[in-house]
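Let me give you the structure first, and then I'll get to my questions.
Removed: one protein chain of the complex. Kept in place: all other protein chains.
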Amino acid sequence: MAIVRLDILIVFVGSFAVLLISSFVLRGVKLRMIPTVEASIEAVRVATEKGTPVLFDTGWTGANFWGNSTGLTTLCFVPATLELLKAMSVEAGRLDVRIITGTRNPVYALMSRDFMEAGYAMSGHPDRFNPDDINFYPDNTALIISDVELVHRHNIGAAVMIGGHSQTSNIVVYEALATTGAMLVAGEIWPNDNSMAALCADYLSFAEENVAIGAYLTDDPVPKAILAGEDIIKGFLIGVVIIGGALFGLGVL
Amino acid sequence: MSSLNLSDKRWIYILIFAIITVSSIAPIAFPLPIMQWSKDFYATIDEGVVVDFADPPREFEGVGEGTRVMILCSGEVDKLWGDMSEAVTVVWKDLKARGANILLWTSSPSNEATLNKYLLPLMYGPRPQDHPDYGVKFVNLGYVAGGNGLLEQWKDSVMAITPNDAYGNNLADLPMMETFDELKTECDLMIGLDARGLETIYVVRFNTPLLEMGGTDSASYLALSYTAGYFKGMLMGQRGGAEYELLSGIPGKSFAYLQNALTIGIVMIVLMVVMNVRWYLTKESQVSEEVS
Amino acid sequence: MVEQDQSISSQIMANLPTVLGVICMFIISTLYFMDPGWNFAIFIRNSTTLSLPWPAAIVSVLLVRKHINNILRKESTLPYDVIVVGSAVIIALLGLVGGTNEPTFKTLYENINIIGTMSITSAIAISIFSPMIRIYRAKTPTMALLIALSCLAFATYTPLGQMIHPIIPQMGDFVQSYISGASDSAFWISTYIGAIALLTRMILLKEKLKPG
Partner (left out) sequence: MASPIEPLMPYLNTFIFFAAYTVLYKHNPVYRIAQSLIVGVGAGYLFVSQINAFNRTVASQTFVDGSLNPSMIAPWLIGIGYLAIFSQKTINIYRFMSILTLTVGMGVALPYGPAVFWTVTKSYAENAFNFLTDGMTVASIGAVVTALSYVFGLSYFFFSDFASKPTEVPRKLGRLVLLIYTAMTIVTTALGKVNLVQWKMLDAIQGVPATWWIPGLMFVAMLVDHFYPLKNLIGRN
């Protein structure tokens, strides 16, 4: 049995080591805000004022075995968006407003049922949870075409769309939301999808900000310290480009 | 619904459909600059490339008689076919003309259905399995589930994991597969159709030369892989098809799409400028009204 | 100290699925660095992968059940619920009786879902043009730059740029290949780092994957 690419293995183990150490050392470091966290809860209030449900669409976010690095980021959206869904459900339960979800991932559909039910229960109004508001669709096309229909039928007043949508199809739903004048909170896994969110969304978070949402929803200092630790890895990579680049250029390496 | 007036955005939709219809009826040819990644794509097929992520480097000498080319239809080709059709067709024709041995895999039923409906009948007739090339110059694995995890396993042996092709033939009985089994060493070139993740499995570990084809905008999310050198060339969209037609001299139908793109491009630039000028003039007149 | 130990052990027991999941995750990860892999890791990976049809089948049934309930309740969407249920049942029967190669089963899927997919994907174009015309106003330097870059991109990716001057598509090609490529890298790589951080939080049981 041979080890393949030892250098990647070292970076792999090193990254975890840095973040684990950061979880102790960097507690209390101040972090910048992520706009979509507060805005998502605000979306529930906006929908309440308009008297419409909130659309919560996460697209393909969920369990996958794509076995590539983009599959990894998709998986990492699961805990973040589920925590957000729970937080929104608490507010929705309190304000008696429906959250209509849209997902094309079976495991995520089942998990969102669990998290949403818990959120409504935490609001003190478990009876306001309706499992039929969790919409699973067999593929991305069914998801998008049905979302558009739901937006028009319910005249949706606010939407939170944080997840993944095939081939920037998220913008088809955004365009439908524009016709109802809905508030749009968005963040996408893929950078090209995120460009569409940048074009249309009222509140936008992108890349790792979306993965970090769970850490922002808790008062625990440890997750935030780990987020601060990410900056050390980014700094290291920047250093590799600048210092390593100079050394390569000068022929030292 | 409000009445249909000039500021109604539905005019935009009507305008775009009108442009597409006219472009489809009467296409004309245009001067076309060739993107660097398309030149790289053709150069890799024509002249070859060196891949040196791992030691020792691998030297690929271009596609010739018997070159083992695996085509991995593992992205969202079902959604993009209308933007990839001509590029895939012309490249496939070129590979056939050069005598390549082509192994095809599709990662989802809908991708398989798309190729079965639109590509394979064009290349090998209504029943590809009955074509004389089948088993000798072309093998279709069809849809095999497992995504890139499957590719991870195929690196050691295709036949050990997947004993049959798309038509139920035993792979071991097909002559082409005798030397096309252990992908990490026996695949000379991979061409991804909107495929992702191949770089981490094959390129960085086994120096497999990798080319990529996608829709016009696939370049936006695959740019990393080209800029970082994993992809040795890319061919994007119907425009990529037109570029390859020019480079290879193989005739095709890609240029029909360029007239549409040109008209849309001009209209969009004009509209953006006009709307901005209108906005600026409205703003100015509002300011002067306030001053007076 | 004893109290702390107890709290750690009780936390582990309370989150046993997450703890076991994290252990499995690292076991599977080792496969990337080993040639060949080890059997136990392959066993876990394959078992989990092979079980995936279950949740997909369950939620498909739930979807149809929801529309059946709508029919029973005579909701306003009744005609459309009938189409959903009817088409799902017909396709399921065709596939279950005739197999997945049954010609009618295949052709219905190709001519409804695959073409529907292409339709929705193509609708993206119009959904982009519309907000571009609606939103792009040079109110700030950033917006002015966005508009200028959009014009450059339109000129680069259509024959227009070449017709005006060859330098235009060359500029567009440069921006796309180098700046956009690097930007794409920064985007993905920051997300990968975010993923490692998320998994670190999971190791410390700060992301539990279950509510409450």
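Order of writing sets the labels: A, B and C. Residues in every chain begin at 1.
Here is the rule we go by: a contact is a pair of C-beta atoms (placed from the backbone, for glycine too) under 8 Å apart; a residue touches a chain by one contact, two chains touch by 3 or more.
These numbers come from a predicted model, not from an experiment.
Chemist: Give the labels of the shown chains that the missing chain contacts, considering the complete complex.
Modeler: Listed by label, the shown chains it touches are A, B, C.
Chemist: Where the complex has a chain not shown, which of B:V88, B:A219 or B:L247 is the residue touching it?
Modeler: The missing chain is touched by B:A219.
Chemist: Can you tell me which of A:I3, A:A17 or A:L31 touches the chain that was removed from the display?
Modeler: Among A:I3, A:A17 or A:L31, only A:L31 touches the chain that is not shown.
Chemist: List the residues of subunit A that touch the chain left out of this view.
Modeler: Counting over the whole complex, subunit A touches the hidden chain at residues 5, 7-9, 11-12, 15, 26, 29-32, 63-69, 71-72, 75-76, 78, 107, 110-111, 113-114, 137-139, 141-142, 145-146, 148-149, 152-153, 167-168, 176, 191-192, 194-196, 198-199, 207-209, 212, 227-228, 230-231, 234-235, 237-238, 240-242, 244-246, 248-250.
Chemist: Hey, which subunit C residues sit against the chain that's not shown?
Modeler: Interface residues of subunit C facing the absent chain: 16-18, 20-22, 24-29, 31-33, 43-58, 60-61, 63-64, 80-81, 83-92, 95-96, 99-100, 103-113, 115-116, 118-126, 128-129, 132, 142, 145-146, 149-150, 153-154, 157-158, 172, 174-190, 192-193, 195-196, 199, 202, 209-210.
Chemist: List the residues of subunit B that touch the chain left out of this view.
Modeler: Touching the chain left out of view, subunit B contributes residues 1, 4, 10, 13, 16-17, 20-21, 23-25, 53, 80-83, 85, 109, 145, 149, 197, 199-200, 204, 215-220, 224, 227-229, 236-238, 256-257, 260-261, 264-265, 268.
To be clear about the criterion, only the chains that are shown with their structure count from here on.
Chemist: When you draw the chains as points and link the ones that touch, which shape shows up: line, ring, star, complete, or other?
Modeler: Shape of the chain contacts: complete, all pairs touching.
Chemist: Quick one: which chain's Cα centre is the longest way from subunit A's?
Modeler: B
Chemist: Between B-C and A-C, flag the pair that has more C-beta pairs in contact.
Modeler: A-C
Chemist: Using the average of all C-alpha atoms in each chain as its centre, how far is it in Å between subunit B and subunit C?
Modeler: Chain centroid spacing, subunit B to subunit C, equals 20 Å.
Chemist: So the centre of each chain is just the mean of its C-alpha atoms; given that, what is the distance between subunit A and subunit C in Å?
Modeler: Chain centroid spacing, subunit A to subunit C, equals 11 Å.
Chemist: Which parts of subunit C, given as residue numbers and ranges, touch two or more other chains?
Modeler: Those would be 36, 49, 113, 117, 121, 126, 130, 132, 134, 183-184, 188.
Chemist: Would you please write down the residue numbers of subunit A that are in contact with two or more other chains?
Modeler: In subunit A, 4-5, 8, 65, 69-70, 139, 166-168, 191 touch at least two other chains.
Chemist: Using the touch definition from the top, list the residues of subunit C that touch subunit A in their complex.
Modeler: 29, 32-36, 38, 49, 52, 55-56, 58-60, 62-63, 66, 69, 113, 116-117, 119-121, 123-124, 126-128, 130-132, 134-135, 183-184, 187-204, 206-207, 209-212
Chemist: Which residues of subunit A touch subunit C in the complex?
Modeler: It is residues 1-5, 8-9, 12, 15-16, 19-20, 23, 63, 65, 69-70, 72-73, 75-76, 78-80, 82, 86, 106-107, 109-111, 114-115, 117-119, 132, 136-142, 144-145, 166-169, 171-172, 174-175, 178, 189, 191, 194, 196, 199-200, 206-212, 214-215, 218, 220, 222-223, 226-227, 229-230, 233-234, 237 of subunit A that touch subunit C.
Chemist: Provide the residue numbers of subunit C that touch subunit B in the complex, in ascending order.
Modeler: Where subunit C meets subunit B, its residues are 31, 36, 45, 49, 100, 106, 109-110, 113-114, 117-118, 121-122, 125-126, 129-130, 132-134, 136-138, 147, 150-151, 154-155, 157-163, 166, 169-170, 173, 176-178, 180-185, 188.
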